[in-house]
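The complex appears here minus one protein chain, its other protein chains still in place.
Letters A, B and C name the chains as they come in the text, with residue numbers starting at 1 for each one.
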Amino acid sequence: MILILKPTATANDIADIKNRLAARGLRPVIMEGAEKVAIGIIGETRSHLPVDQVQALPYVETIRRISDPYKLANRAFHPENTVVNAGGALTGDGHFAMMAGPCSIESREQIIEIAKAVKAAGATMLRGGAFKPRTSPYDFQGLRAEGLELMLEAKRATGLPIVTEIMSIDHLPLFEDVDMIQVGARSMQNFEMLKELGKTKKPILLKRGLCATVKELLMAAEYIMASGNDQIVLCERGIRTYETATRNTLDLSVIPVLHERTHLPVVIDPSHATGVARYVPAMAAAAAAAGADGLMIEVHNNPAAALCDGPQSITPDTFEELCRRVEAVRTALAVHDEEARAA
Amino acid sequence: MILILKPTATANDIADIKNRLAARGLRPVIMEGAEKVAIGIIGETRSHLPVDQVQALPYVETIRRISDPYKLANRAFHPENTVVNAGGALTGDGHFAMMAGPCSIESREQIIEIAKAVKAAGATMLRGGAFKPRTSPYDFQGLRAEGLELMLEAKRATGLPIVTEIMSIDHLPLFEDVDMIQVGARSMQNFEMLKELGKTKKPILLKRGLCATVKELLMAAEYIMASGNDQIVLCERGIRTYETATRNTLDLSVIPVLHERTHLPVVIDPSHATGVARYVPAMAAAAAAAGADGLMIEVHNNPAAALCDGPQSITPDTFEELCRRVEAVRTALAVHDEEARAA
Amino acid sequence: MILILKPTATANDIADIKNRLAARGLRPVIMEGAEKVAIGIIGETRSHLPVDQVQALPYVETIRRISDPYKLANRAFHPENTVVNAGGALTGDGHFAMMAGPCSIESREQIIEIAKAVKAAGATMLRGGAFKPRTSPYDFQGLRAEGLELMLEAKRATGLPIVTEIMSIDHLPLFEDVDMIQVGARSMQNFEMLKELGKTKKPILLKRGLCATVKELLMAAEYIMASGNDQIVLCERGIRTYETATRNTLDLSVIPVLHERTHLPVVIDPSHATGVARYVPAMAAAAAAAGADGLMIEVHNNPAAALCDGPQSITPDTFEELCRRVEAVRTALAVHDEEARAA
Partner (left out) sequence: MILILKPTATANDIADIKNRLAARGLRPVIMEGAEKVAIGIIGETRSHLPVDQVQALPYVETIRRISDPYKLANRAFHPENTVVNAGGALTGDGHFAMMAGPCSIESREQIIEIAKAVKAAGATMLRGGAFKPRTSPYDFQGLRAEGLELMLEAKRATGLPIVTEIMSIDHLPLFEDVDMIQVGARSMQNFEMLKELGKTKKPILLKRGLCATVKELLMAAEYIMASGNDQIVLCERGIRTYETATRNTLDLSVIPVLHERTHLPVVIDPSHATGVARYVPAMAAAAAAAGADGLMIEVHNNPAAALCDGPQSITPDTFEELCRRVEAVRTALAVHDEEARAA
């Protein structure tokens, strides 16, 4: 950690900060520049130094961290890729997840029909919402517990492991047979819920908040891991920017960024990111080319009758075509990389 | 509501949408422009028309709402200003709230000393965090239930009503003697919690999410109101933008915008918005001049020893000076406006 | 165009707007909703109706356009893909441009060595900056006219057409032998310059501004086209968001969005977008998979000695590998799409 002092800091101030650091077993390195003094701090600052207190000292201008604030999620300490196993469906380290299904579960017929269709097309997991976070209290809120039941029926009918969102930790008992629990973008910093999910051993799909930084996403994962659960898949689903041509802005650069910083797998949700069904296939292929560990795609057998998010849902036929194109991209790159290694 | 059809829409498509609308008791007005056809829809679209389904029709390009999606929070239907009464402290319709106190409750001595100081300086309510949402699991998480106890002691010692944040609806029983419950920025779209808070009659301080629009903030209020509670104070605390000179960007324009759209009072939190104690007094005066119904200010007797957010906390002396300047601005404008009305 | 009147609008107001529209030869369609009145306007509003004047009428709440404000760049009026020919290098409609070279031209040896290397690896055009827009007046500002001379030497030595940035229309005479003139992100709305470039017949590479919307990018192209030049390549190079893990946020969704809205080709610059050399290859492959018409890549023979933007420059070896992977992706998708069409 580096402290930068205000230009007005005095020798007394420097003595004061030295004392404070020494009292915590930390060693300062003083660098007197032409305009300002900087102080490097050697030692275990992550746990021993309350950043806010130091920042509030009247002679401190800013503090800059050197080490990352996340440890368990950090690739530096865990170089091996994590593989998440959700009911037999693997994600990460070469295992590509294809999670597909409707935004909302609407009826037995609907979810089972879609489940069969996406399985036939190549899905490895079934997604579907029982508890739905909706901006308006007047919009359809999901079938809730009944929806979970139907989802489990679809699982039994097709053998596809399922992933579905939790909106309140009080609902956790209902999720016993769910293979992967989704934490939605709006809940990414519901820290009390993250802690409780950390105590389960369930695989978690952790969606990036609408304006969360990469670092905050990793800190949210760290909350879950610090409570004992390391079966986490990270999911980018678009961030909020000034651009309105798409619903959100899909930030595909997080794929190489996250792969560098963490060992956790990264999947991409182009359906929520773009909000427009006809843009989904292009962005799915792009995600695969950038090295994503999986995709989450909204598929509906009749988008114009969907109770939620129809505009971004593709049909099973389009999904099948999407799977083939993603496969073509992944195969081409795998062959190329194999040859490049051999050469 | 207005539908805009794709340039490729056919006469059959127009007949189809007419039938769909008629089936729902809605009347279409067709406008054939040079390039595209637009269709105005007359009737109660808010509840009768599933927007997502219409948007997903293959010949629909976009949908544009005319009426606001919020009703209970809407000034159009409730022209009178709402006054929120939290343990005797009033906010709204000319009643100015001055909520002040530390970021976190740290000890009995600390909270009682600060409570006395802010009361003497002019605070109308005591703020303080018992449950603390922290980005890192390794940071101080608040004194939790014990902190609430100390907060209540400070209330008894000073007579100041208190406002403090709830992080999980499971903690609600602990908040029985709290005068106003704060929903933090990260929880603004915790819809399950909003619904439960709507069932209480407690005054709620609803903070705008870090990247929430004005409309989303009003929809969050609508969730609470739709469950039966209309004692809501809205709070702007800075939004996330690309600018890093301040922690967030304080969006003071929401004051006239919200006063136009809703009858609920609006308070401003310049401490969290700027993240820098020395910028707080200027932004507090600005908020008062723009017509805010109150302020929420972090005050600490020893910012450099604060366990949380010290850098943005001002001292009791600075707070007293801030109160006087805010009062000077409010008085000057009130006198001016009175004279202008008389003239 | 749709006008939405304030809830307080009266019958007199409606009569007033009807008169105003009639006076301009426009036909209104009145839609009286439960809460507000909307008025559809039939006719050529793009040129006949001054939007700002109508918006300023005291009883008008908002105006919503139906037709796009751009005409010449609009695919609706020009369904065929545009192919831009810059000294023989084609971009668009299946022709993939690979523009590569250093951020800045530094010396004869440097630019010629890099030109040869990128040509050998698969570049179709040489990029390089002679006039450099730098945030600080104290940073290297480019070799300017001398740099252009060296660029032309590299062109003669390799046969590669060149693309380089113009910063002031006064420099235009120096660009006579340049094959494609780049308008940088900071100049995208330098409207006086766009008009002048429209009078030349030079191919233009128009970079999206750092916070320009898709619509504004298309309007900037419209400026050039309205002055007579339709040889324009659009370039996405990252937008400014709150995320700092990459320098900017690469918005790859613009590829399908722009292909839908315009006939102009779209190339992607992952070097400026990410600002980090090691993220460039992944994003280049992603851009190709999403259907980009080309790439612009910074390549330097010795990034650690580059006078500008070294951190985002890749070496010729990495560039060669990048070209092969991009080619693998493009071939796989072309083969797949061919088979899908045949089936």
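Note that a contact is a pair of C-beta atoms (placed from the backbone, for glycine too) under 8 Å apart; a residue touches a chain by one contact, two chains touch by 3 or more.
This structure is a prediction, so every number in the text was calculated from the model and none was measured.
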Residue of A:11, A:66 or A:342 in touch with the missing chain, whole complex considered: A:66
Contact with the hidden chain (one of B:146, B:176 or B:243): B:243
Subunit C residues that touch the omitted chain in the full complex: 46-47, 50, 52-58, 69-70, 131, 133-138, 140, 167-170, 186-187, 189-193, 195, 210-211, 216, 219, 222-223, 226-227, 240, 277, 303-311, 313
Sites on subunit B contacted by the missing partner chain, in the whole complex: 211, 213-215, 239, 241-246, 249-257, 260, 273-274, 278-279, 282-283, 285-291, 321, 324-325, 328-329, 331-333, 335-337, 340
Touching residues on subunit A - with respect to the absent chain: 2, 4, 7, 29, 31-36, 38, 40, 42-44, 64, 66-67, 76, 240-242, 244
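The working rule: only the chains that are shown with their structure count from here on.
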Inter-centroid spacing, subunit B versus subunit A (mean Cα positions, whole Å): 27
Where subunit A and subunit C are represented by their mean Cα positions, the distance between them in whole Å: 30
Subunit A residues counted as touching two or more neighbouring chains: 211
